[in-house]
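Notes follow once the structure below has been shown.
One chain of protein is taken out of this complex; the other chains stay put.
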Amino acid sequence: MQFAVLSGFVLAAFAPLFHRWFGERVSFVLAAFPAALALWFLGQMPAVMRGEVLFLELDWVPSLGMSLSFVIDGLALLFALLITVIGTFVLIYAGGYLKGHRDLVRFHIVILAFMVSMLGLVLADGLLTLFVFWELTSITSYLLIGFSHADIEARKSARQGLFVTFAGGLALMAGLVLLGNAGGSWSLAEINAGGIDLREHDLYLPMLLCLLLAAFTKSAQFPFHFWLPNAMAAPTPVSAYLHSATMVKAGIYLLARLQPSLGGTEAWVGILSVVGAVTMFTGAFLAVRHTNIKKMLAYSTVMALGTLTMLLGIGTEGALITFVTFLLAHSLYKGALFMVAGILDHETGTKDITAMGGLRPLMPVTAVVAIIAALSLAGAPPLFGFIAKEMMFEAALEAEVFGWLVLLLAFVSAFLTIAVAAIIALRPFFGERRTTPRVAHEAPLSMLLGPACLAALSLLLGVLPVLAGMGVLTAAASAVMGEPVSVYLSLWHGINLPLVMSIVTLALGYLLFKRWDRVRAHLARLDPVMARGPEAGYEAFMHWVTVVSEWQTRILQNGYMRNYILVMVLVLIALLGNSLLLRHPLEIAFELDVRFHEVVVVAMMVLGALFAAIARSRLSAVVSVGIMGFSIALTFILFSAPDLGITQLLVETLTVILLVLVLFRLPRFASLSTPLERVRDVLVAGSVGVLITLLILTAWGIDQFVPISEYMIENSVPLAHGRNIVNVILVDYRSLDTLGEIFVLALAAIGVIAMLKLRAPVKPAKPAAQEKESSHG
Amino acid sequence: MEPVMAVAVGLLYAAAIFLMLRRSIVKLVIGLILLSNAANLLIFTTAGMTRGAPPLIPEGLSAPLGPVADPLPQAVVLTAIVIAFGVLAFAVVLIRRAYEIVKADDLDKMKETDT
Amino acid sequence: MIETIKGFLILTGALFMLLAALGILRLPDLLTRMHATTKAAALGVILIMLAVAVHFGEVAVVARAFAIIVFVLMTAPVAAHVIGRAGYFVGSKLWSGTVKDELRPNYDPLTHELKSGLETDSNAVHQPRENDPK
Amino acid sequence: MVKSGTLILHTAARILMPLQLLFSVFLLLRGHDEPGGGFIAGLVAAGAFTLYLFAFGVSATREVLRMVDPRDLIGMGLLFGMASVFPAWFVDQPFLTAQWWTIPGIDFYASTPLIFDIGVYLAVLGSVLAMVMTLMEVDKDEP
Amino acid sequence: MATVILISQVLMGIALILAFVRVVRGPSLPDRVVALELFASIVVGLVGVYAIRTDVSSFLDAAIVIALMGFLAAIGFARFLERGGPRDD
Amino acid sequence: MRPEVALPVLLPLLSGAISLLFWRSRPMQRFTAVAGNLALLGVSLWLLVSVIQEDYVVIQMGGWQAPFGITLVADMLSAVMIVLTGLMGLVLSIYSLASTGDGHERFGYYPLMHLLLAGVAGAFLTGDVFNLYVWFEVMLVASFALLILGGEKAQMEGAIKYVTLNLLASVIFLSAVGLLYGMVGTLNMADAAQRLAVAEHQGMVEVLAVMFMVAFGIKAAAFPLFFWLPASYHTPPVAVSALFAGLLTKVGVYALFRFFTLLFDQTLGYTQELLIWGAALTMVTGVLGAAAQFEFRRILSFHIVSQIGYMILGLALYTPLAIAGGIFAVMHNMVVKTNLFLISGITRRLQGTYELKKMGGLYRERPWLAVAFFLSAFSLAGVPPLSGFFAKFVIVRAGIEAEAYVVTAVALLVGLMTLYSMVKIWNEVFWKSLPEDNLVPTEEVVVGDDSRMVPPSLWLMYLPVAVLALFALLIGVLAEPLMAMMNQIGEQLMNPQGYIEAVLGADVGIEDALIEAPDEEVSP
């Protein structure tokens, strides 16, 4: 199984090679990979249905408890089959849809990478493995939404999708860490099977909120739903695959996966039901407002995702069985519908459904497929969608928390969806013929194969639902439930409330379909309100990021060096002052034993420095520095450091010479700061001075330890054969310091030479060379 | 002597910081010179100051006759002096070149690389 | 006896130092101040170094003390010459009591040429110096 | 054009520079026992050349240095420094462990610390000289 | 002898102060440089006296260095003056 | 005698000296650059192997027993950092062969680089406080010189800030060293750790701690001390930017880790709090700073700051796992940030600018470059399974385990903002079409302002980029051995006794170091 996932990445990497080998037919060749996987997963079905769980573990980063372990249970198998089967069709479809596209290679690489990432995600057992693949699906999705990268809208949408899902990913990380810590394991299976009741854990709520945030962003739940319609900037195969059948269901998958260990609490039920129901309604409502066929489908996907969430929230056995059923049904018809939409777009050159009409004679197969799939979407018998919808109503009736709201929204959404289904299935194919940007033809076989098969499956499962029930759905539902359940699906449940609701919604939906254009016109009045939706929130957030960051940069990185220094010095003052004066008692030593000439010398040193600080001419300042230097040297000599004194004298002389050589080129001092600034600076500088004085006195007063220099003094002659201990330290005890030091000096010299001799060449007056890199700010 | 020195070193730091807060690059570099001298003196002072007993061993002896000044801070300061000289020489030439290129002694006019 | 000589030398030396300092503070213009520093200070150093020589009385030390004396005698006038000349040429104001200036008329501030005032027509051209930059 | 020095300065520099150089070598060699050592000696030597530079200018100083660029001095100094690091390896002692060799006949000890000090001397001299010389050289070029 | 040394140190200390006053008062750069030179000379004197007082001849090396190298700064300043022309600072 | 501990310092010093000596010969310098760095990488791997076998490897330089001489010591942290230094050195020297102009080479580019590496290696290996200062200065002055190489106006302006603020840091550091010696009478870190632990004046210990914190905080570019970095890092030649980005600030971070685990663990409560706040604000301000930028290298520079926050957070949380995460972040960042800078250099060569708005179309033109950027950029944002993911994950996990929820949340959000910037670059440079008003890159633009540049041999630039991109991937995919090392680092740093014993000898006690023996209770 690891092999399956990893080989996919390898295949993705080698896609360019396949392109070279197989040319135009490469899509079909590559499609063989998911097809083979699908077959393999089908082969696992009997075992899974027996209740067995296939478990494959591979160490990855054991130090972090991360393993690359995969598990196949019912839920995983259901998803794996969806991914591989639809993946096969999508690859074939893409071969037609993107025929001759110059970026087909890149498309294949990314979509294969996505496919295996998605596979990894649903098969993962380790929390981190799950996370890794989760993020990979976000990234690949980003690349696919931005497939037409020259288009600014595509780039923006891609970024939007990435941000929302990535933000969710961060929440996921936090949530998973909380989960792993609380559950005492990094394996989903172990957590689900473990004895620890996470619902009682102190951190249950934060954990839940993090995980829900992740799931909601990924699965486009309200209020994060806005990115999904925008993701329709991707090529249609991508929309069909990622943004309806698979990736957006990752969040749902996560919730389903965690249902056994986290579900059922008040918070879970409340949040999921309400958010799911609201999302469901939002999706359905917004779908009606649009005329772009892909957007309509996208919103209806939002609606479906909301439904799934809602079902998980309701959480009864029936609701969970419905969940898996609805999941399968939706994937089948929505995949088909997207591909149909792609065909329409591809063949007519427009996505605006109001611009199409009367296409049935030109594209009969497409029309049939569209109608079947749309019927399933509408929940019309005898399609699989009908079963799912019936069960959904049933589950909605079972909802205990906010039951009336859930039911109401379910009902409204249902009839809105029916209208959408009708619009999609009927408007393009019936009615009077419209002229489209491109003259429509029937699509090639490669593009028809996928939708046709999926539509056929919708029909087949509708007629023989037992196939699905017996198949993977039972196992999947058991996995979601955390205990074995049996799924029995049937087309006919007898006359009951759901059936009545179905009939009413069909009627209402048809009504809405008929008056769609007028309703849309009415709805247009709501546009200003819509503009303030969550997407506006996203835009505002992005805007404020820019504003705040620019503001912050202006404040902090303001370019004024004295401000930088001031901040640093103030930090130093604050920290030193706090520790020295406030947090601990001040213990300074103060024994005065001075000689007149010493005080004079020290005073000269200080006065030299102070005069240098206030001198009005730079050369007076330099002379003062010289005075200070000589005084320091004398201080060293008076306190037993002849070597230091000599060095200081020489260095001082050379420094003065350098200053003189350089100042020749520089202008006079100008008084640039205001008196107020000077007062402030005196205060700041003075504080530093006071603190330093106190520090010295404190450190000097500590006589607790024998300095290591005693050893040096004792061994200078016997071991190091030198009588000048300072020199012995420099060239023997601590010769490494000295070695470094001469390199410092050498480096400074190289720097000076380079600075003075290596001049930027005079730029020729070329337009390109005139751009100054630093001119932007 | 250390208390006097401590105050003096404090004043040196203060003068240095004050200079570094000016807008003129020349003052800035003079401030840096003061600052590195101040740090050297801090090391020298904190370790304790001894009169008239340099860490030299008279010829023929294997150890000094009496207590001598601590040689280690001296060696450290010596190293620091030379390092500071190299660094400051670089800084001094840098302000010269900067002035040549930017044509101003005013640090406030050198803020194009930020923001 | 030696102590007395030493004491005398030290004290006189210190006094000359002080004298030089007073001079530099009190004297009215650059050139007169330089008189004070060059000689009095040099003399002070010489006297103190003599005291050092007397005090230590070892070859190595005496040699070093004399070396200092020699170095001071060699460097002090050179420094004085260089500074005095530069100060004079860049226009340090002379004291108002200055009675005579035979240099000014012979100096060309633009070319820094300094004539002797003894030139004949034939040698009045610029005299290239040994190490003039070419 | 400005004169690079006066007659008096020229003569003084001619006399003083050798003296200063000699003194620097003296400081270098006895540094292990008395105040002095590579740094101080190197700085004195650099001062000596600076005096010469002031008196005679850059090109004249280059002539004095013959073919040796200050940068070569730096490189040589650093290599000398590094050369004192490795001998200890051959006797399986940690790097920089002092090795002392008695030169037979005369009472002189050669040692890696001495080599090291010479390296310091050269590096300091070369570095300071390079800085001052380049500064003056550039000054000359500019109007 | 200790008294003599003490007195001489006081005298030279005062001399240092006076020299510094000239540095502050200027008014021209050469005045300051001359004061700096004087300052260096007094330092030599102080070092000499200190060597006598402590009986440590090694301090003399510092005096040699000043005597030999101290005038370099002055020459540097002079060079500055000559190249820069009249300057009041 | 353990030569492998000292050779990572000595070899680059030697290469630097040799290449300085042959400053007239370009071929010699280029040869030394590659050969020297290859050797450096070799010895650093040798060191790593030794450390894996023996935990601590120590050499007492000059043969003087610690604490009297200078000790070089490698634990796992040092060894890992050294290996990365060697890797950076080799990669950058190869890149430089193509990217460096003739003028730069004649004026010491390669020696500077060698010596910078020596300084960095010295800082990573030394066990002595003042010696650390020396290596810091070696590194710093080398970086000064590299920073101004070329003498552009922006370089000068940036350099003035860089030099001044770093010197301020150096002086604070040096002052702290002086106070430390005055207080405990030693410079050896292990010895100082022992002495500080029994110091009576704990207030002063804390003062020293905050002083070192400020000094290293400036070097590491932590909030609010980072100003020098965004002001300067985007100004020098690009290989230099990359070198700085990869190595320099990390040395500050390393020093923080070393000091606040070895010397100042007893001031934990307070300093830890400071560090946590500093880390959070560093992350936020850095990442916001980047959000405001539209120039390739400026964005990257601000992100250095932000990433420093992550690393410091690892230290601040102060658990073995957090430290492991912090160091993982350091390691990952060295590889990835360096690479991003190198890529910016290639894009500049291709399009003649660093301004995002003027660039575009490279996704189509240079797909492999796009892949390399993509890997590095998304690694920086912490996308799995790339290197940055582990850094982020481990720190987040450690943060949650340490119940530091706020700062963990901040760390996560900063990840999002990092993505913001990386996507910005990706969208503008790679996805967007080349704007009409930009000139079609001509040879002049390609060569840019350094007309004496060697003929563009792009493969020399691509090779390092490819290698580092591969590393960004491999560090993630094959994280286990590294994570094991990181865990060992966490353990070692949290238990400094092993380090102290390795340096000072197993039976060393503190009694000898005390002037008065502590009042010992009479044992029965």
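For clarity, chains are labelled A, B, C, D, E and F in written order, and residue numbers in each chain start from 1.
Here, a contact is a pair of C-beta atoms (placed from the backbone, for glycine too) under 8 Å apart; a residue touches a chain by one contact, two chains touch by 3 or more.
One rule holds in what follows: contacts and distances are computed from a predicted model.
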**Request:** Name the absent chain as its UniProt record does, using one of the following: "ABC transporter ATP-binding protein", "Peptide/nickel transport system permease protein", "Na+/H+ antiporter subunit E" or "Cytochrome c oxidase subunit 2".
**Result:** "Na+/H+ antiporter subunit E"
**Prompt:** In the intact complex, which of the presented chains make contact with the chain not displayed?
**Reply:** C, D
**Complete:** Missing-chain contact among D:Ala12, D:Ala88, D:Leu114 or D:Leu129 belongs to D:Ala12
**Request:** Touching the hidden chain in the full complex, which residues of chain D are there? Just list them.
**Result:** 6-8, 10-12
**Message:** Counting contacts across the full complex, list the positions on chain C that touch the omitted chain.
**Reply:** 16, 19, 22-23, 26-29, 31-32, 34-36, 38-40, 42-43, 53, 56-59, 61-62, 73-74, 76-78, 80-81, 84-85, 88, 94-95, 97-104, 106, 113-119, 123, 126-127, 129-130
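As a convention for this text, only the chains that are shown with their structure count from here on.
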**Request:** Tell me which chains count as touching both chain A and chain F.
**Result:** B, D
**Message:** Going by the touch criterion stated earlier, list every chain that contacts chain A and also contacts chain E.
**Reply:** B, D
**Request:** Determine the centre-to-centre distance between chain A and chain C, using the mean Cα coordinates as centres, and give it in whole Å.
**Result:** 78
**Request:** Could you grab the centroid distance between chain D and chain E? Build each centroid from C-alpha atoms only and quote it in angstrom.
**Result:** 26
**Complete:** Rounded to the nearest Å, the gap between Cα centres of chain E and chain F is 47
**Complete:** Shared-interface residues of chain C (touching two or more other chains) are 71, 75, 78, 82, 85, 112
**Prompt:** For chain D, which residues are shared contacts with two or more other chains?
**Reply:** 2-3, 9, 16, 19, 33-36, 39-40, 44, 47, 50, 71, 74, 78, 81-82, 85, 96, 98, 124, 127-128, 131, 135, 139
**Asked** What are all the touching pairs of chains?
**Response** A-B, A-D, A-E, A-F, B-D, B-E, B-F, C-D, C-E, D-E, D-F
**Item:** Contacting residues of chain C [partner chain E, same complex]
**Value:** 3, 6-7, 10-11, 13-15, 17-18, 20-22, 24-25, 30, 33-34, 37, 41-42, 44-45, 48-49, 51-52, 55-56, 58, 60-61, 64-65, 67-68, 71-72, 75-76, 78-79, 82-87, 89-93, 112
**Item:** Residues on chain E engaged by chain D in the complex (per definition of touch)
**Value:** 58, 61-62, 64-65, 68-69, 72, 75-76, 79, 82-83
**Message:** Could you list, by residue number, the parts of chain D that touch chain B in their complex?
**Reply:** 33-35, 39, 124, 127-128, 131, 135
